[in-house]
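Missing here is one protein chain; the remaining ones are kept as they sit in the complex.
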Amino acid sequence: MISSQFDAIIPILCVTLAGLVVLLAEAFRGRDEKMPIGGLAIIGLVGAGAASILLWNRNATSFGVVTADNFSLFVNLILVAVGILTVIFSSQTLERDNIPAGDYYAIMLFAIVGMMLMGQATDLLVIFLALETMSIAVYVLTGIRREQQQSTEAAFKYFLLGAFASAFFLYGVAFLFGVTGSTNLDRIGSVIAAQSMSGNPMILLGVGLLIVGFAFKVAAVPFHMWSPDAYEGAPAVVTGFMSTGVKAAAVAAFVRVFLSSLEPMIADWAPVLWAIAAATMILGTVVGVAQTSLKRMLAYSSIAHGGYILAGLVAGNDVGKAAILFYLAAYALTNLGAFGVIALLGTRERANDDLRDYAGLFHSHPALAVLMTFFLLSLGGFPPTAGFIAKWYVFSAAIGSGYYGLAIIGVLSSVVSVFFYLRIVVMMFMTERDARPVPAPITGVAMAGLVLSLIGVLYLGVLPSAVIDFAQASISTIF
Amino acid sequence: MNGLPLLSIAILLPIIGSALLLFVSNRDGSKNALVRNLTLAISLVTFGVTLLLWAGFDPSAGAPAFQFVERHAWIPAFGIDYYVGIDGLSLMLLVLTGFLTPLALLTSWDSIKKHVKEFSIFMLLLEASMLGVFSALDIFLFYIFWDFVLIPMYFLIGIWGYDQRIYAAVKFILYTMAGSVLMLVAIIGLSWMHQSATGEYSFDLLKLYELSIPAGTQYWFFLAFTIAFIIKVPLFPFHTWLPDAHVQAPTPGSVILAGVMLKMGGYGLIRLAFPLFPEAALYFAPLLATLAVIAIVYGALVAMVQPDMKKLVAYSSVSHMGFVVLGIAAMNVQGVQGASYQMLAHGVTTGGLFCIVGMLSDRRHTRQIGEFGGLKTVMPRLTAVMLILTLSSIGLPGMNGFIGEFLIMLGAFKWDPRFAVVAALGVILSAVYMLWMFQRVFYGKITNSHNAGLRDLSFREWAIVGPLAAVSIGMGVAPNVFLKPMEPAIQRIVDRVQAHQPLVVDLASRKPQASSLAAVAGEVSSSFAKASEDKR
Amino acid sequence: MLALIPLLPFAGFLVNAGVGRRLPKAVTGGLACAVMVISFLLAVMQVWSLAAMPPESRQINQTLFTWITAGDFSIDLALRLDALSAVMVLVITGIGSLIHIYSTSYMHEETDADFGRFFSYLNLFCFFMLMLVLGSNVLVMFVGWEGVGLCSYLLIGFYYEKKSASDAAKKAFVVNRIGDFAFILGALMLVVTFNSLDFTTIALAVKAMPVEVTFGTLSLITLLLFIGATGKSAQIPLYVWLPDAMEGPTPVSALIHAATMVTAGVYMIGRNAVLFEHAPITLTIVAVVGASTALMAGTIGLVQNDIKRVLAYSTVSQLGYMFLAMGMGAFGAGIFHLMTHAFFKACLFLGAGAVIHALHGEQDIRKMGGLKKHIPITYWTFLTASVAIAGVPGLAGFFSKDEILFETFLHGHQILWGVGVLTSLLTATYMFRLVHLTFHGEERFAHPRTPAPQHLSTPAPQHSHGVHLHDAPAPMAFALIVLAIGSILAGYVGVPHALGGHNNLGAWLEPAFQATNCGQPVTTGELAGIAIEECLPGEEAGAEDHAALELSLMAVSSLVAFAGIGLATFLWLKRKDIPAQMATQFSGVHRLLLNKYYVDEVYDATIVQPIKVVSQEGLWRGFDVKIVDGAVNGAGYFVSGVSIVLRLLQNGSVKTYAASIFAGAVAILAFYLWR
Amino acid sequence: MGSDALLFYLFAGAAVLGALLVVTQKNPVYSVLALIASFFGLSGLYVLLEAPFVAVVQIIIYAGAIMVLFLFTVMLLNVPREDATEWDQTHPLYRPMAVRIGGALALLLALELGWALSRTAGLGGGVADEHPAVSSVAELGRVLFTDYMFAFEVTSILIIVAMVGAVVLAKKREE
Partner (left out) sequence: MSIGHYLVLSGLLFSIGAAGVFLRRNLITLLLSVEIMLNAVNLAFVAFGRQLGIVDGQIITFFVMTVAAAEAAVGLALVIGLFRHRESLNPEAFTSLKW
């Protein structure tokens, strides 16, 4: 494929195009005319994925602010997977919840655009814009079930806090700009590397405020409080989407900024992130114990997983970088699967996401119960699932940098987390079901999606080697 | 025959079998019989394979340490291989696993009525993972099997257990997992040490043996490993999950749990904790031995006053496994041989005891000793078998229990007589509680009318307990059959450990890391300090 | 060949245990007796060939296979027949056979199943007992040691439906286990000290060592072994199980609790004679324990009313004698008494069995009397045995007991000698009290027409409505008579030199003890070869005045014997009011004796109950559940508690959330500015 | 002090005062108006910073368009005053508390920023000392459409999302 300065943004273009097409399609769709809009979205995503694969190892850059290095391409592929799975699960729930498919898919695709751009951008301003694009899209998705107060409330909380946090982020950008005279990561990096900046209060302000901004998107303690509410209020599919996609994108940008241009200052930010990671792991798991709503429970669990990812970031070594990528992939597949199950079990009236609703699920929907169990085991980090390899990978990174304490906190907190994952299993397998409205039968497509993610989970768990090498290759080109 | 990858076959057979079962649709329980027979067949074939392993195993001292070795790169980036192989010790435990699983399955035919298919799948997965634990030579692989064992057992207890099953299941999995995750940290640490020493990651046990590990690290790593193992054993005071798990688990679960899973702990100590960190091991051995003798006496005393048969047997396991740990702590050939033998013997005997208790509770739906009495009149055969198992459990010479206990006490006596003296008390107490239970359950007149009509052993039940009783006598008469193959392996391990000096720990060096929490704190402060000094 | 001796009974056991319940009594019983008789004949042949060998090398060894190996430790499953074990083997197989025969009719009322079970146990017992005596190393001996314990457990609890029986069985086993605890430790010490458990090896090794004047390793080992012996042989403080053991069928009491098993301790000491000789301190302890046991049991025996219990206490007392002998280093004498005792005590028990059998289960001597004319055979045999045990000159008991007393006196333990004499007085007294109350005087027993009291062990025979009391049936009678003859003649294998005898037994046993015992002069050199060189000429010369002393001592003890008999006759035949008066007069003492010094009660109160209570309330309910498990669950509760508190922070107010973000930001900046 | 200093403090005062009014006014309408006032102050400062185009944009777009949107919403919803819910009384973190916390945090933040700046070297010099101003709209446009071209394109997506989102959230939906 001929090399032009647009190469790097081809994946993004694909998705954007798909988004626009979807919008138009929705616009031209007559009343209750069936249209495979989801299909369009998937085509676009697949295109993006293909482009990302073709761009592998070519380190294309565009406009000096977008790069297509392997790192971002890996993230792109994760995001593509997230998108496709989300579309698949949505296919069943949109109809049920009476959500305008076109708008929904379009916004989702634009969100993915923002996410991809976050991973690919090498300029703080662009990162900020991408972040805003993603965020605004996700706010809308969160609140897309307007008729439900919870949905709107969640959206507003998410929105307000997001805006609040991005103000901090932007302020941080401003300080870095003020010190280095640029928002370009490479320039910033070279300036910082040139004269030791760690003494300069302004740059420290900048770093601190950036941490706030990113930590908010990663939902790290103490910037996490939006996530339980947003996750619970949003439709389950959207929750799965943002708990994986947003996290992946935010982490990608986080890693790029802090491990490339801000790497010289690692001694300055590592302790802070150490504390944040530890607090995140502990609080996420501990508070999860008391939850009775599955969505909320998984919200706290995903907070905790954010903590594990940050542990890899704190480690800051190559293993850590690769581990983060692997973790994102594993986590995305697992969590999407779990939320997929939740979404499919919901009805228009009730989300059916209360622990009691899962009593005896094994008897009514054995397949779903088994799938859910696998996802939960993966979240809990049991072999032979992706979750175990991922956890081992990040802890290995932490230990490699001598952060035994962090690793110990990590493993112990994961034991605590197992407790509440198992509560669900107990409900599904070991409790007799009490009379509940049995949700609609699961369509083949949705089931296929679940099986797909299960295969992914098991593949990463049993034969992780390929993906691990892939991840290591991804980080080898940069940093 | 050695052309075949027998070891992998043994591990994979049950997995494949469970995969097969997935395709048997048995929602309404109509195909229970098929499922049961199929499962039994698979487990029997697996047992056959383990016997083939035994047949093909070369026990001579000159033979390679590990045989039937198979090695395939798995995660080359981190030097993680699918690396299995067995020495005499592993071999015996493999055979034990293969031997007990079919019997456990047979016991399930009466007690497990619902979800037979799922039950069988979990049993087979359990067997596979246990076989894996005993044959893994890559500690990453070992940990994976080690951790995976929990899942099927969790379901076995949780779905098919008795009324308190959920509490027991959750307690079991969380407790044992809490112990093992620290081991994971230590395992990772080891691999990094190997990496910094040789430049390449490796989880290869044999390579890690050669690693020279600084004292402080050994101290903590040994603790991390050992805690995982002594929780599994379980050693006082980490034993309280056991009574709950045993009592609540269905009979087959209890059989496997007591018969094999507890042995994983002892195996881990022998195979990993001691040879990997010899200095620390020798330093901690007295502590372990102290806990062990406490466990022996304590378990016996508590067992004595249990009103529930299963609980009684469970606590007796605590006592017997205390012997195992004592023998290991002694770390001389007699001690470790005795410990290994005791593991086998306890597996057979206690497995049998649980079978019998299960049969009784199947008939009467209670395990309260007070509910029984005078059973000898109505079920003489069961009583006879029970008597044999009881005697072997109290270590009557000529029964398997005696060999292990004697060797352990001999080893302990050679090492430090005080421990042997206390341990010998177990000899008295075991007689007390076992015979007391035996008397209350089987002797006397039938007072409770429900017991009047109990039927004696059925043919299948004979098939279950008969072999167990026979083996427990045979092991007592001809122990060398089992001791000989283990000898070289254990000799090697003992030599490796005894080649080192116990590590000297001065409190000063220990202070900064008095506990993992303190370690965290220290780490924070240090990293902060690092940061602030980078500042200027 | 040698192995066949124990293996035959074992085969009998297998058959009877396997299919015995389906076979008729004739077959099971016949088989059981047959194997015993055959193995007796085998034993005789073996001993014969043994006797043909030169004394110092009188050994027949047979190694079956290597039993346990671990590192440098290795144990063979090996048998050894030598002078000592030869005696034991003959006693076991011989008396064993008799008792088997006796039992065939005694147990005839049992159901086929129980009958088969009984004989399988009996055979199993003989197997283990033979293993015990034939074992060539401590561990094999221990196998037998525990095995006989097991069989005694099974046989005491034969009437398992009776609580008292199963209790007694358990008690027997557990008390024995306490002894075994020490025994094992002793064995362990032996391994560590000599790195071997073979008796000969140990003996040779010890022989090279100096005699321990102060308490040392050997003393400790021997002491531990002796504690084991006190368990098995019912010595203070572990004798308490034996009286209760009488719950078992009478033949069992005869075989296990009189003739063979209980003497295992004595045998064990004899087996390790060299070892014990090098630990004089232990020997003294043994002697003292033996003497005091003998006295104590004798006093208790004086007042018991259960015919079997009287015999039980007499057994304890006689065992005391044997240990006294062992303690004196007079191993030959000990074994001698062991042998004679086996005869007359077995005879007594079987006689008692015959009485009980005749009275359909009556055991209380107060409900007997005047049986002489009803059951003459039983009477005469019983009387013979009583005379023998009482120590009347000319009968077995006289020679053996007298030799013990002589040895005691000779070793300068006058006090112990006094105790011994007193005990023999007691023995004579209570034995003849028994005889008189049972066979003489007026009939006090419930007449057979009235059904036998049901609270008793042996189920009432169907033909209990017979017109008159029937004497022992043929098999029982046979056994009784043979034993009676034995209790007369058994003594003559050890006629002391003072009476012109040759003490053949002593000489025969000598090499087995592998060390000279100069206290016992040996004239004929070729008989006890090694003995002579090691004897100092001075003592050799002293043999003559020893003879004089021995004679005088004999006179004393025979007088004592007759005095005892006379006393008994006077008290319980002529002036029956006196014992009653005494009982009331010294009611305290009487009650004390009647309740066996309350030893059981004391043990129960001081050891058994505390342990139970502490384990139940303290260890289990308290420590285990509350503290250990409480900590575990507490951790769980703690986490969920924290969780519940922390989740309250998530109060739904967007402002609170913003506050946390804001606070976090401020904190981070603060860290950077103020660190 | 020079005229520009005077102007600086004037505009700064206006901006700060406006901001303060925004957050202290109970009536949202006043808040919006106060914010507009504060924006005027800001645009004045932009002029001082020789960024006239930004100043103009600030007035026209920000104050003119965005604020009007706010004002419109306020009018539409027509809730002149704040109302207290039961939450405010019952909850431990009732309003005054929240205010105190927020106020305290804001104060801390201001202090931190101030202190950080005070410790930063080279902030003393005048803004205009080192470099000449770049204020020509042409130059501004050139840079915007060369260096920042891609960012500019991204904003287009951003705005589409915002538009579609606003519509999705607000438009009537056929049930």
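Every chain is named by a letter (A, B, C and D) in the order it is written, and numbering of its residues begins at 1.
Definition applied: a residue touches a chain if its C-beta (ideal position, glycine included) is under 8 Å from a C-beta of that chain, and two chains touch if they have at least 3 such contacts.
The shown structure was predicted, so the numbers you read here are calculated from the model rather than taken from an experiment.
Hidden chain, full complex: it touches shown chains A, C, D.
In the complete assembly, the contact with the undisplayed chain comes from A:150, out of A:150, A:364 or A:476. Remark: the residues of chain A touching the chain excluded from display are 125, 128-129, 132, 136, 139-140, 143, 146, 149-150, 152-157, 159-160, 163-164, 166-167, 170-171, 174-175, 177-178, 181-183, 228-229, 232-233, 290, 296. For chain C, the residues touching the absent chain in the complete assembly are 647-648, 650-655, 658-659, 662.
What chain D contributes to its contact with the hidden chain is residues 4-5, 8, 12, 15-16, 19-20, 22-26, 28, 31-32, 35, 38-39, 42, 45-46, 48-51, 53-54, 57-58, 61-62, 65-66, 69-70, 73-74, 76-77, 79, 82-85, 87-88, 91, 95, 98-99, 101-103, 105-107, 109-110, 113-114, 117, 123-128, 130-134, 139-140, 143-144, 147-148, 151-152, 155, 158-159, 161-163, 165-166, 169-170.
Just so it is clear, only the chains that are shown with their structure count from here on.
The chain pair with more C-beta contacts between its two chains, of A-C and C-D, is A-C.
Work out the mean CA point of chain C and of chain D, and you get 103 Å between them.
Chain centres here are Cα means. That of chain A falls 31 Å from that of chain D. Note: centroid distance chain B to chain C, computed from Cα atoms, is 40 Å.
Annotation for chain B: residues 174, 528, 531, 535 touch two or more other chains.
Multi-chain contact residues of chain A (touching two or more other chains) are listed as 201, 204-205, 268, 271, 419.
Those residues of chain D whose C-beta lies close enough to touch chain C in the complex are 87, 91, 93, 98, 101-102, 105-106, 108-109, 112-113, 115-116, 119. Taken in their complex, chain B has these residues touching chain C: 171, 174-175, 237, 239-241, 298, 301-302, 304-306, 332-334, 337-338, 374, 376-377, 380, 384, 391, 396-398, 402-403, 406-407, 409-411, 413-414, 417, 420-421, 424-425, 427-428, 431-432, 435-436, 439, 442-445, 478-480, 483-484, 487, 491, 528, 531-532, 535.
Within the complex formed with chain B, the chain C residues making contact are 17, 21, 65-73, 113, 139, 142-143, 145-147, 150, 153, 157, 160-161, 163, 166-167, 169-170, 173-174, 177-178, 180-181, 184-185, 188-189, 191-192, 611-612, 614-616, 619-620, 624, 628-629, 632, 636, 675.
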